[in-house]
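One chain of protein is taken out of this complex; the other chains stay put.
Chain naming follows the written order as A, B, C and D, and within any one chain the residues start at number 1.
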Amino acid sequence: MAAQIKTTDTQTTTIALRRPGQDSTRNAIILGIGLLIALAAPYVLYPVFVMKVLCFALFACAFNLLIGFAGLLSFGHAAFFGGAAYITAHSAKVWGLGPEVSILLGMGFSALLGLAFGALAIRRQGIYFAMITLALSQMVFFMALQLKFTGGEDGIQAVPRGHLFGVIDLNNSLSMYYFVLAVFLVGFAVVWRAVHSPFGQVLKAIRENEPRAVSLGYRTERYKLLAFVLSASLAGLAGGTKALVFQLASLTDVTWQMSGEVVLMTLLGGMGTLLGPVVGAAIVVTLESYLAATSMPVPVVIGAIFVVCVLVFRRGIVGELQARFGRR
Amino acid sequence: MPDGATVKTAMLEIRDLQAFYGESHVLHGVNIDVRQGEVVTLLGRNGAGKTTTMRSIMGIVGKRNGSIRFQGKELIGMAQHKIPRLGIGYVPEERGIFSSLSVDENLMLPPVVKSGGMTVPQIYELFPNLQGRGTTQGTRLSGGEQQMLAIARILRTGADLILLDEPTEGLAPVIIEQIGVAVRKLKQRGFTIVLVEQNFRFAATIADRHYVMEEGHVVDMIPNDQLAQNMDKLHTYLGV
Amino acid sequence: MFDLLGVPPQVLFGQLLLGLINGSFYALLSLGLAVIFGMLNVINFAHGALYMIGAFVAWLLLTKLGLGYWWALGLSPLIVGLLGVVLEKTMLSRLYKLDHLYGLLLTFGLALIMEGAFRHFYGVSGQPYPIPDALKGGQNLGFMFLPNYRGWVVVASLIVCFGTWFAIERTRLGAYLRAATENPVLVQAFGINVPVMITATYGFGVALAGLAGVLAAPIYQVSPLMGTNLIIVVFAVVVIGGMGSILGAIVTGLGLGLLEGLTKVFYPEASNIVVFVVMAIVLLIKPAGLFGRER
Amino acid sequence: MADDIILEARGLSKEFKGFIAVKEVNLQVRRGTIHALIGPNGAGKSTVFNLLTKFLTPTRGQILYKGRDITAMKPADVALLGMVRSFQISAVFPHLSVLENVRVALQRPRGTSFHFWKPEASLYDLHARAEELIEAVNLTPWAGHTAAELPYGRKRALEIATTLALDPEVMLLDEPLAGMGHEDIEGTAALIKRVSADRTILMVEHNLSVVAHLSDTITVLRRGEILAEGAYDVVSRNPQVMEAYMGTGEVGHA
Partner (left out) sequence: QVSNNVIKIGVMNDRSGIYADLAGEGSAIAARLAAEEFGGKIAGAPIEIVVADHQNKADIAANTAREWIDAGNVDVIADVPNSAAALAVQGITKDKKRIFLMSGPGSTDLSGKSCSPYGFQWTYDNYAMAAGTARALVEQGKKNWFFITADYAFGHSLEDETTKMVKQLDGKVAGNVRHPLGTADFSSYLLQAQASKADVIGLANAGGDATNAVKQASEFGITQSGQSLAGLLLFISDVNALGLQAAQGLLLTTGFYWDTDDQTREWTKKFEAKAGRKPTMVQAGVYSAVRHYLKAVEAVGSDDPDKVAAKMRETTVEDMFTKNGKIAANGRMFHDMYLAQVKTPAESKGPWDYYKIVKTIPAEQAFLDPAKSGCSLVK
């Protein structure tokens, strides 16, 4: 026993937890730089490309909320992402609703879907949870394939971007860009806040020791379900936005490969880190568009990155950097 | 040390044992001798390194140096799964009952390594609680029953050196007495037993000698018959 | 003659028989998954890819070495099994101490690599593989024409399934395996060579996939994508049966084959979803699956 | 008198696939006392605990808490009513710091636990209370460490602090001293005594000297049934109890 306490160590409770001042300045600097880059990006890079990165980054953040902070690996997140894309596209194209309403509808759909999935899947943990979400999302895939309104393998094409609040023309790619950036920032802020909220604390506790959390009076299933619904809604937000960016909703976004891709992004960037998914998404999207022009077989490269990440690089890029530079 | 290790054959000789968990150096040169047919206890506070000593013998700590000889064979460097086959049985502190196995399967799991182990009826006689529970899932047994099962399954294997890590933890006094009886019986049958105990009153009723450990060292060895004289010393060691 | 919901009984018998045949495929594949999951706690996402490789090995043996079906039936599972052993030794074995999800992610990556590589080298339209001469032709059962080869597939997979079930559930081996999943260190401390046992298990589970691949080769196109679609359904089968339950995998595999067969007659639009619907219902009632243990 | 009974079990039974673990147990715990549940291993003590806190559903029988029937409640709801348990095997949140461990319990009564839009800083005002509790179990030097780093005995102490944070009316402690070194036992026993001042404690413990020292009432279980009940002196002289549980007393806990 005595062997464990280093008596020289003069730890006191006041320095026990995080040091809010220092931490938040550092966060503020990183976020500030990130924001500057994001604001300038469309003048340097191809705007649609950056928008795609943002959509996937938001998707990955949503996914990360679940795996990184609630310890639940969903292998069916494509259902929310792609499902919302269809709803948004349909609302905008067929019902002629405005972009903001369409996206909200898509998001609402994902939230409901998340509630349904969650109610079924939350009862199991770990691999079981992953398998169940995967199977459920396959169901959504087949429905998307067979239902009339989704347009089968053609998807919903030529979705109008419309006018934001009826005023701002989103066909202008810069307005569209800043709209997407705003959506992303809102989503990101929600994730950030949720993680560092009273709710986030309980979620962590549940991940660590569920029976104990129950014995303290937490109805853990409800917390997990809320986390799931939150994550699904944000994934839907990302999917709906993407549908407007590309003006199309297609089957690609509901396949299980898409669910795998978001796992890869999060893993590569760093699970359970806030910026990790953003970095991961940027890398994967860049890589995919780069590989498209080479003769390298894309799945092999993506698969290899997966394997390398799992074997030697589990903390992901951001996780690795944080470990190196001593941040918790 | 005031023992005549040469009088009887030394069954287990530990010399200058160092053990590590990753970076942390836990054992700093442990020396222990156990002779054939003896019951030896390791006493010491939480974290003194008792469990680690046992795990070192079984080859399941991260890294170990020094020498551990069992019946003349060096265990350090030997493949892990060969060590028990030499006739060493281990009952871990956390009991290690398998939840995916029934009580019967748990009992029958460790392979018999030597003849002369106890039979199942003999085991039931020793631990009546286990009788009739064969199909229950292992970890559904109560804490104490699990402890009994953990000991019982090693007795079946015929191992002649048995390492018991805190066999009385969480047991009712009456069961502790039973286990004491069992250990004495095993001793009579010629088993050699190394026992980790916090409960030295219990240890005193069954052991021949006591090693006292502190922060990864053996700091003392007290033969059981000199226990009375050394009571004060022991109290300071153990902080009773 | 009476009709059942407009379907003549002959057709119904035929469909049931076909369901059984398909079911035996599911059973064989989910058995391999269940063995691996039960013992290693790894969801082997690469199972479909290895099934595909099993079929491809058979095809390569035929076209490159001129070795026919019966050779392939022995060699192909062996080769796939060896591949499994290599994967386990070099990669999977490093992950056991971590969250089991990493096993899933690793095998997911491996599946992408394997499928991608075969796609790259052999294209996607697939390769033809003939039915062995001894099993050509078929039997007219009155209510349907049953190709001999299909009959053989059912028999072969049922034998393998129940053989495996027996070996694992009714012998000491199974107890070792289950115990090793839970606490490998302790089982090792009982004198059992756990790493070798785990490697062998993975090799065996994967070899089952390879075997299924060979059995499938003469029926389906030997194509790099053949495993992709199947595997998700097989996952669902395993979830319904109760993950890690050998018997569950077999029984559910057969049962769902039958159910799917019936759906194809009465409501074909739903034949792919039916498995998932059943899964949802089962999970509502029995979260651990039909034969699963709550852990 | 009846008002004095805070927790009561009537005809409580639990069967596991034909095996009767708990049989017709009638238990009355009086408000403000320390009530010990002892008995040989496998007597059903933990099972009774699990039944009372609803981690298991009784096969038969009724559970009354403050006169209210809670037989059909969920475990989390029981905790909300003020009856909180500890576990036989230590239960902490390993990767949270000691302070956060306690804070998680403290934040629960606030009703903001679903508030994912509030900052963590909204919880900082709980730190003072958390530090008090940590102080009470002598964990102050460890407050900033993650729970996983604590030695076993300290984890048990942390668990007690976390339980206390809910300020429960009834605390159920399952073998709170198991696995503790001698140096910790006394302190923890004293702690239990101290916190019992304004609450009721039901505990399972094998360490008889502690049981003797602490408890007002002792219930002895054997094979799922109540064998004896009363004060320590009475119970310990009961020959049946001696036979079933205490033995000759010479190897008892130090």
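Convention: contacts are C-beta pairs under 8 Å (C-beta built on N, C-alpha and C of every residue); 3 or more make two chains touch, one makes a residue touch a chain.
Small disclaimer: the values here were computed from a predicted structure and weren't measured.
Novice: For the full complex, can you list every visible chain touched by the one that's not shown?
Specialist: Taken over the complete structure, the missing chain's partners among displayed chains are A, C.
Novice: Among A:Leu31, A:Val101, A:Leu185 or A:Leu291, which residue is in contact with the omitted chain in the full complex?
Specialist: Considering the complete complex, A:Leu291 is the one touching the chain left out.
Novice: Per the definition of touch given earlier, which of C:Gly81, C:Pro147, C:Gly174 or C:Gly242 contacts the omitted chain?
Specialist: C:Pro147
Novice: Of A:Val214, A:Leu248 or A:Val310, which one is in contact with the hidden chain?
Specialist: Reading the full complex, the residue touching the unseen chain is A:Leu248.
Novice: List the chain A residues touching the unshown chain?
Specialist: 46, 48-49, 52, 142, 145-146, 151-155, 157-158, 242, 246-248, 250-253, 288-289, 291-293, 295, 297-299
Novice: Which residue numbers on chain C touch the omitted chain?
Specialist: Where chain C meets the chain not shown: residues 8, 11, 14-15, 18-19, 21-22, 116, 119-120, 123-128, 130-131, 138, 144-145, 147, 149-150, 216, 218-221, 223, 225-226, 228-230, 261, 264-265, 268-269, 271-273.
Just so we're on the same page, only the chains that are shown with their structure count from here on.
Novice: If you take the mean of the Cα atoms for each chain, which one ends up farthest from chain D?
Specialist: C
Novice: Could you please state the distance in Å, as a whole number, between where the Cα atoms of chain A are centred and where those of chain C are centred?
Specialist: One centre to the other, that is 33 Å.
Novice: Could you tell me the distance, in whole angstrom, between the mean C-alpha positions of chain A and chain B?
Specialist: The separation of the two C-alpha centroids amounts to 51 Å.
Novice: Could you work out how far the Cα centre of chain C sits from that of chain D, in whole Å?
Specialist: Here the centre of chain D sits 48 Å away from the centre of chain C.
Novice: Enumerate the residues of chain D that touch no fewer than two other chains.
Specialist: Residues 151, 153, 181, 183.
Novice: At least two partner chains per residue is the criterion; list those residues in chain A.
Specialist: 1, 4
Novice: Flag every residue of chain D that touches chain B in the complex, lowest number first.
Specialist: Going by the criterion above, the answer is residues 16, 19, 38-46, 88, 151-153, 175, 178-184, 206, 208, 243-254.
Novice: In their shared complex, at which residues does chain C touch chain B?
Specialist: Interface residues on the chain C side: 172, 175-176, 178-179, 181-183, 185-194, 293, 295.
Novice: Show me the residue ranges of chain B that touch chain D in the complex, using the header's touch definition.
Specialist: 45-47, 129, 133, 136, 140-145, 147-148, 168-177, 180, 198-202, 205, 238-240
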